[in-house]
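What follows is a set of notes on a single structure, which appears directly below.
The complex appears here minus one protein chain, its other protein chains still in place.
Here the chain labels run A, B and C in written order, and each chain numbers its own residues starting at 1.
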Amino acid sequence: MLTGTQIANFQVEPNWSHGLQFTPRWGEIDTYGHVNHGAYFVWCEEVRIAYFKTLGEPPFSPDSPGPVIRDIGFEYMRAVSPTDEVLVTGRVTWIRRSSFRMEYAAWTDGLVGRGHATCIWYINNMKATAPLPDDLRRKIIALDGSEDRTTPKND
Amino acid sequence: MLTGTQIANFQVEPNWSHGLQFTPRWGEIDTYGHVNHGAYFVWCEEVRIAYFKTLGEPPFSPDSPGPVIRDIGFEYMRAVSPTDEVLVTGRVTWIRRSSFRMEYAAWTDGLVGRGHATCIWYINNMKATAPLPDDLRRKIIALDGSEDRTTPKND
Amino acid sequence: MLTGTQIANFQVEPNWSHGLQFTPRWGEIDTYGHVNHGAYFVWCEEVRIAYFKTLGEPPFSPDSPGPVIRDIGFEYMRAVSPTDEVLVTGRVTWIRRSSFRMEYAAWTDGLVGRGHATCIWYINNMKATAPLPDDLRRKIIALDGSEDRTTPKND
Partner (left out) sequence: MLTGTQIANFQVEPNWSHGLQFTPRWGEIDTYGHVNHGAYFVWCEEVRIAYFKTLGEPPFSPDSPGPVIRDIGFEYMRAVSPTDEVLVTGRVTWIRRSSFRMEYAAWTDGLVGRGHATCIWYINNMKATAPLPDDLRRKIIALDGSEDRTTPKND
């Protein structure tokens, strides 16, 4: 959960509850001297995994259901320099029977980038989708006010 | 430039001229046993850099103009396994005075994913955009039939 | 600087003053389900950079002196699992005019691995070694009790 100090220091806008703080690594700075665009996807991945851990889910493994990316994107609004501390926040905006959309934002002294991922709830070893458990769904909606798009038919 | 063999083996659809072949690395396979979604962005980055090298541009550096990502995205249509060989193709679909859009596609035995990036032509050390050189613009349009969206005003 | 809590929780042995804590990232776990051996080098790199930052050095850049690796190694004593928190410590064991040796150790509930790097103090853009500044040398020796191997002749 974000703290009041984090929200103030990084100037996080309302409606974000979850996030992780990152110090750019040497290997995340590229020849141009700024954080490489790929680092944000690694950070979002960590935010996504921590999100489910925070909600009480066990660690993801190949033989139990977990999120698999269907599509993902990121928009870079300002370059992040090696000395910036970065907060990356994540929230679920909608949820279906076995998929959901997560949005991300990156903050230093205000917003520097934002992204999104559509994920399916998937058992890798079985190559099969699985429904999101009801209690997990309830916790997500309670945390983020996510739109519940579940219908009997859709995924 | 793609060879006829590559086009046949990977079942590449028409209108792609440029690409690179990748063998998934051990570090690109994640706990789920498939290629991690982040690897595709690394591959697209290599395709983008090779694209400009192929067109005769010098290596990119902090004090000369080169592409910086404004936004980027990827859609995953099928998982890629550790033993798949992957061809990633890239082409410029439109070009403005100092920005362009590149599209990507990943192929094993047919299409397995596709992506895009909007890039600005940018001098990192000066924190300033630069116009794409005319001869580079001409070569891009000659190669990919890119739409020329240059106007006196826009970027 | 390590805290008493870190020293107790990770069961750190005496004579380590500096370190950073890491939560293994999803991308650092490989197909085998444990932390990939390469992640430790990334962690040691972050520990090394933070070490100099802690001693008051400015961020490293291509045109000012900084550490460049001459040789590096790591020994893995126990596998680290995705749910382990890892503390990586670093200290300088000897220092010459323009080179030094850093040792590393990784801890979860006791020692899980150890490594070392010999670094030269080097200006990348000039392709030239530089002497370690005297005040930096003094701070290193004060922190770690490093052996001073400086002689008029050696590097």
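Assume a contact is a pair of C-beta atoms (placed from the backbone, for glycine too) under 8 Å apart; a residue touches a chain by one contact, two chains touch by 3 or more.
Remember, it's a predicted structure, so these values are computed and weren't measured experimentally.
**Q** With the full complex in mind, choose from C:Glu13, C:Glu75 or C:Asp109 the residue touching the hidden chain.
**A** C:Glu75
**Q** Specify the residue from the set A:Gly19, A:Gly38, A:Gly66 or A:Gly90 that touches the hidden chain.
**A** Of the candidates A:Gly19, A:Gly38, A:Gly66 or A:Gly90, A:Gly38 is in touch with the missing chain.
**Q** Per the definition of touch given earlier, which of A:Asp30, A:Glu57 or A:Glu75 contacts the omitted chain?
**A** Residue touching the chain left out of view: A:Asp30.
**Q** Considering the whole complex rather than only what is displayed, give the residues of subunit C touching the chain that is not shown.
**A** Where subunit C meets the chain not shown: residues 31-34, 37-38, 41-42, 45, 60-62, 66, 68-76, 79, 124-125, 127.
**Q** When the complex is taken as a whole, what residues of subunit A touch the one chain not shown?
**A** 26-27, 29-31, 33, 36, 38, 82
**Q** Which subunit B residues touch the hidden chain?
**A** Counting over the whole complex, subunit B touches the hidden chain at residues 23, 25-27, 33, 42, 45-46, 49, 59, 61, 82-83.
Rule of thumb we're sticking to: only the chains that are shown with their structure count from here on.
**Q** Would you mind working out whether subunit A and subunit B touch using mostly the same residue numbers, over half shared, or mostly different ones?
**A** same
**Q** Compute the distance, rounded to whole Å, between the mean C-alpha positions of subunit A and subunit C.
**A** For subunit A versus subunit C, the centre distance works out to 31 Å.
**Q** Residues of subunit B that contact two or more other chains, please.
**A** Answer for subunit B, listing residues that touch two or more other chains: 31, 33, 38.
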